[in-house]
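With one protein chain removed, the remaining protein chains of the complex are shown where they sit.
After this line comes chain A, so read on.
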Amino acid sequence: MRPEGRRNEDGIRIDPEAEAKHESKRAVLSTLVENEPGVLAEVSGLFSRRQFNIESLTVGTTVDESRARMTIVIEETRPGIQQAKKQLRKLIPVISVRELAHDSVQRELVIVKVNGEEPDKVHAITEMYGGETLDAGPRTITVEITGNEQKIDDAIDAYKQFGIREVVRTGYAALARGEQQTAEVEDEVKLTADTEVPADDD
C-alpha cells in the first residue's frame, strides 16, 4: 500500500507533476511594541534565529511614549511571511503585527555625502528629487532625500557622477493609508477574536 499524494518542502500538499517553489516577495510588517529595554534585541534575534531575511528595520516611539512602532521589511516566501508574523506576535512585548498593503504610505530617508566640486549640479539634482542640502563646504556637500525605495535608488545613481563619499539609509517607515489603522490585527495572526489595539493617542 502506497500513498498517492505528495507534499512540498513547506509541508503543503501538491500535485506531484507541478512541484512549484514559492517565490520570495517583499512584505512590510508594522509592529506595535511595548517601549521597553531589550525589545529591539528580541525582535532582531527572532529574525536571525528563524532565518527570516530582513531588509530593513526602523523603530521609534508613538504618541504614547510607552509604545514604539517598528517597521520591518522582509523578503520571504508566502508561508515564510505568515510564519514571521505569527512568531513576532508571540513575543510578549509585541502588541500587534500587521502586514501593510501595497497602498500603504511608505517612506525612506537617505543622507548622501558627495564631493563638492560641482555645487550647482549637485543642487540641481537635489531640487529634482525634492531633497534638501544639509551641509555644504568646499570639499563635500551632504543632502537628504526622502521617498520610496525606487526614488532613492535613482537619486543615489544620479549623485554617483560627483563621486559619493558616504551614504546612510534609514529603511522604511510606513503607516496604513487613510482610515485604516496600522495597528489593526489581522485575522490570521490574531490570537482571539476580541483582541483590540487602540490608536496611538488613545
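What we mean here is this: contacts are C-beta pairs under 8 Å (C-beta built on N, C-alpha and C of every residue); 3 or more make two chains touch, one makes a residue touch a chain; residues count from 1.
By definition in this document, contacts and distances are computed from a predicted model.
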"Acetolactate synthase", "PrsW family intramembrane metalloprotease", "Multisubunit sodium/proton antiporter MrpA subunit" or "Response regulator" - which is the UniProt name of the missing chain: "Acetolactate synthase"
Missing-chain contacts mapped onto chain A: 1-13, 34, 37-38, 41-42, 45-46, 49, 79, 82-83, 86-87, 89-90, 92, 94-95, 188-195
